[in-house]
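== subunit A ==
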Amino acid sequence: MSQGGAPLLVINNIEVIYDHVILVLKGVSLTVPEGGIVALLGANGAGKTTTLKAVSNLLRAERGEVTKGSIEYKGQRIDRLTPNDLVKLGVVQVMEGRHCFEHLTVEENLLTGAHTRKDGRAAVARDLEMVYGYFPRLKERRKSQAGYTSGGEQQMTAIGRALLAAPKMILLDEPSMGLAPQLVEEIFTIVDALNKKEKVSFLLAEQNTNVALRFADYGYILENGRVVLDGEAQALRENEDVKEFYLGLSSQGRKSFRDTKHYRRRKRWLA
Partner candidate 1 sequence: MTFFFEVLIGGLLAGVMYSLVALGFVMIFKASGVFNFAQGALVLFAALTFVGFMEKGLPFWVAMAVTLAVMMGSAILIERFVLRPLVNQPPITLFMATIGLSFLLEGLGQGLWGSQVRALDIGIEDLPFDVLGMTFSKFDFFAAGCAALLVGALVLFFNKTRVGLALRAVADDHQAALAVGIPLQFVWAVVWAVAGLVALVAGLLWGSRLGVQFSLSLVALKALPVLILGGFTSIAGAIVGGLIIGASEKLAEVFIGPYFGGAIENWFPYMLALAFLLIRPQGLFGEKIIERV
Partner candidate 2 sequence: AWAQANEQFVPMPIYRTGPYAAGGTGVFGAFMDYLALINERDGGLNGVKFTWEECETAYDNARGVECYERLKGKGPTGAAMFHPLSTGITYSVFEKGAVDKVPVVSIGYGRGDAMDGRVFPYLFPLITTYWSQNTAKIKYIGMKEGGMDKLKGKKLANIYHDSAYGKETIDILNKQAAMYGFEVKHFPVAHPGLDQKAVWLQIKQMAPDWVILRGWGVMNPTALKEAQRVNFPREKIVGVWWSGSEEDVRPAGAAAKGYVAAGFHPAGKNFPVIKDVEKFVYGKKKGNVEAERVGTIYYNRGIIHGIVSVEAMRVAQEKFGKKPLTGEQIAWGLENLNITAERIKALGAEGLLQPLKTSCLDHEGGGAVKFQQWDGDKWVIVTDWIEADKKLVRPLAEESAAKYAKEKNITPRTCN
């Protein structure tokens, strides 16, 4: 693999089973280099979320289990650590579907993110301001119970909450879901800024391939629990299949959603 930077997170051939019977990941390997942004792409149900949860060790809470393979962060096996240990190590996940604490206010939600921090109230307060800087809408709604905020506001809250943990590595699961186009752009700009300035690494599961590949350095495409294609973001964007299936571009350029056909070209990697 031609990724720059020392490997920060290495997932080695993992297999995940839910409920003792449902085999979801069938040998997934991937690497996130220090300071890299890696995108994890793939259709619904491919196993992106599962992969991220395997890393953050949230699987156990869903009765899922990593049955084979290993996951290493900074060269250390992390499969046995608790999610809390991982956050302390700087690995934070933003969960798919927001998962805000409904009864807490927006601000309290954000502060829960800082639970593991030891660097004092001042630093937390500074980061809180930073998050409000990124998402002014949250500042307006800071006193509302998160359960009553709109979908997009909750998404912002979830992302902001992760930022308050001052992480080294963020596992972002579908950050753009339900956000207005302007905001999607903004969020990725934030990702980019954090990556550049604070050297935060990202593993990013995204359906919005277009944006994801624009900001990521490297991408993996997951189908049916297996990595079917990986490469530099640039290279992936040029790939015919990716173009057709993930970017919605055909050889004639972008086609209208009105004109999509009922039949499809077979995906090459399935052949």
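Following the convention adopted for this analysis, a contact is a pair of C-beta atoms (placed from the backbone, for glycine too) under 8 Å apart; a residue touches a chain by one contact, two chains touch by 3 or more; residues count from 1.
Behind the choice of candidates: all candidates are chains of the complex that A comes from, given by their letters.
On a predicted model such as this, the values are computed, not experimentally measured, just so you know.
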Which numbered chain among 1 or 2 touches subunit A in this complex, counting any copy?
1
Contact footprint of candidate 1 on subunit A as seen in their complex:
56, 58, 60-62, 82-84, 86-88, 92-95, 99-104, 108-109, 111-113, 115-116, 145, 147-148, 161-162, 165
